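Of the protein chains in this complex, all but one are displayed in their positions.
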Amino acid sequence: MFGQLGSPARSVALPALAVTLVALVLPLTDTLAWQQLPLSLLGPLAVAVAAGAIISRRAAGIAGGFVALAGVATGAVVATWIVHADSLTGHVSWGFWCYVLALGLLVWRSMSAFSTVRSQRKVLPQIFRLLVPGIFGIWLIVLWELIVVGFGVPRILLPAPSMIGDVFVESGSMLTADFHQTVIRSVIPGFVMGNVAGFLIAVIVERVMFLKRGLLPLGNLISAIPIVGIAPIMVMWFGFDWQSKAAVVVIMTFFPMLVNTVIGLSESTNIEIDLMRSYGARYWQEFFRLRLPNALPFIFNALKINSTLALIGAIVAEFFGTPIVGMGFRISTEVGRMSLETVWATIAVAALSGSSFYGLLALLERRVTFWHASFQASRN
Amino acid sequence: MSQGTGNSSTVVDITQLSLAFQTGDGPVHALSDIDLKIRSGEFVTLIGPSGCGKTTLLRVIADLETHSAGEIKVNGVAPEEARLQRSYGYVFQSPALYPWRTVEQNVSLPLEIMGRPKAERRELARHYLELVNLTGFDRKYPWQLSGGMQQRVSIARALSLEAELLLMDEPFGALDEITRDHLNEQLLRLWEKTSKTIVFVTHSIPEAVFLSTRIVVMSPRPGRVIDVIDCNLPTNRVLEVRESPEFLEIAHRVREGLRSGHSYDDD
Partner (left out) sequence: MTRVRHGKIGGNAGPVTVVSLALILVWYLGAVYLNSAQLIDRYQKNDVDWTLSQLALDSWSMERAVLPAPHQVAAELKKSMIDTKVTSKRSLVFHAWVTLSSTLLGFLFGTVLGITLAIGIVTVRTLDQSLMPWIIASQTVPILAIAPMIIVVLGSIGITGLVPKSMISTYLCFFPITVGMVKGLRSPDPILLDLMKTYNGGHSQVLLKLRFPAAIPYLFASLKVGIALSVVGAIVAELPTGAQGGLGARLLVGSYYGQVNMIWAALITASALSALLVSLIGVIQRLAVWRIRGMQPMGVR
């Protein structure tokens, strides 16, 4: 693959150490120096030790990655403690931000160490593949917390992750009720119906040449249509409760499945079809043994696209009228009440359910279409 | 003719067969006035430059293409009926194995479509995999095999139908020469063992001469037969036969035939 920018190990650890030392000279807050808050020195110490170990080559490669990670973990805990300490919120100064920069450099060091693992050894590469984005994600949240609390960003603008976490603890039952209304009652039935309908129609369309030639160009047009716009009409037709949301989801998921399945079912090569013909296979024999397996990658593609569309459809439909429960309802009312941490918590629930739905489909895809070229490429 | 012993029956009987494709620039005569009889147990090779209709002729025999004039009988019936009776196995230019099926499942695919019971399918698949020297690979997936092995699987798949007739369309065209030589020898052994009737399409003269009992030389525009050459090379021949004078003589005749049928200046 394309080369690495610079030699990763020392080129990042060295500036990390330098920046840490600079940070110690600069003031920690508007009024305090580092040594006036002795416990805070633990952070820079951890970073310096980790960077030092890497520079002196006591810890190289993956070991260096873990050392950097340990240094970052300790340093991040200390940093979080500093910004949350009494009377420091919103008052941290240059020394602190230099220190955060050093932390960031170490994070980069550990990620680049782990991201080269795959080429170095075969043992447990899967774990490292999850580790790198995991570190990145956690670092983003830590950074978010530090910046929001450190600069004293108003709650109205952007709540800190810790505040959003509080909502989960305090209003868990409300979030659960919203989740139940939106995901369990609207999204899942709509998703199932829309995909099944799209698939069945696609099978018919694929069989009838005339329909295929007439519908596929239209299908491309339809995929350009902002279908969420249908939401107000569905609310008028099916009322405020989950039925109208499910209807929006059905329509949104129907077309991607239809178009993808039709394309997928036509994906078999002439030789493959001739082979079935030479066996005197009947249509359904050919369908199940040849066309359907060939269409599976396309069907999964549609399912994955639809998994995000479905959630969007249901939430947007709730903007147009809903009983007093549901994620879309929660977002629009809490924005009005300027209770942004609740909005963010709802979004987190949505993101989590969306991601796990997507992840589940991706796992299933891997199991079912393991033979497909796209997976073989990653195998080698 | 030498190989054709008197009592063998005619498997493929083609008289005055023509095929024209309609295109935007008028009809293209892919095949014109073909006469050919293939008897049971023969190994007939169709050879010619690209565009001479050799593959088309094979596809007509297999009912993958329909002729526009003349007559053709396969096993004494029309090609379509022969196809529905599963009376031939077809090997394509590429292995065309289904990547979602294991090697064994691929080989038993035609049996599955014919509705044979599972135990029988397994037994036949194992048997034919052994015949193409692929014992032990039954649980592998096609993409885990080399190109030559894949093509052997596809031959086993064509054999598993247990049809009398085997149609092969440049099956080794995409393989390297060493693999190809090796598979040629294996195919010859297989033919001797199973006494199938084989119709084989190639554009390689050595391959044609080495394998065949009869070589049908074709030429393009319109696709027609210009020479039919008997091959009397000894049974049990090995690759070294290609240096023998008889071999070279036949090869020479094939080359002459190809040259006479095709003027290279006109395009």
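A and B label the chains in the order they appear, each numbered from 1.
The criterion applied here is as follows: a residue touches a chain if its C-beta (ideal position, glycine included) is under 8 Å from a C-beta of that chain, and two chains touch if they have at least 3 such contacts.
Treat the numbers as computed from the prediction; the structure is a model and nothing was measured.
When the whole complex is considered, the residue among A:25, A:63 or A:236 that touches the unshown chain is A:236. The omitted chain makes contact with just one of the residues A:22, A:42 or A:312: A:312. Take chain A: the residues that touch the chain left off the picture are 1-5, 8, 108, 111-112, 114-116, 129, 132-133, 135-137, 140, 156-158, 209-211, 213-218, 221, 223-226, 228-233, 235-237, 263, 270, 273, 307-308, 311-312, 315-316, 319-321, 327-328, 331-332, 335, 338, 340, 343-344, 346-347, 350-351, 354-355, 357-358.
We take it that only the chains that are shown with their structure count from here on.
Distance from the chain A centre to the chain B centre is 53 Å, each centre being the mean of its Cα atoms. Within the complex formed with chain B, the residues of chain A that make contact are 269, 271-272, 274-281, 285, 289-290, 293, 296, 369, 371-373, 376. Note for the complex: chain B touches chain A at residues 59, 62-64, 83-86, 88-90, 92-94, 96, 98-100, 109-110, 112-114, 141, 143, 161.
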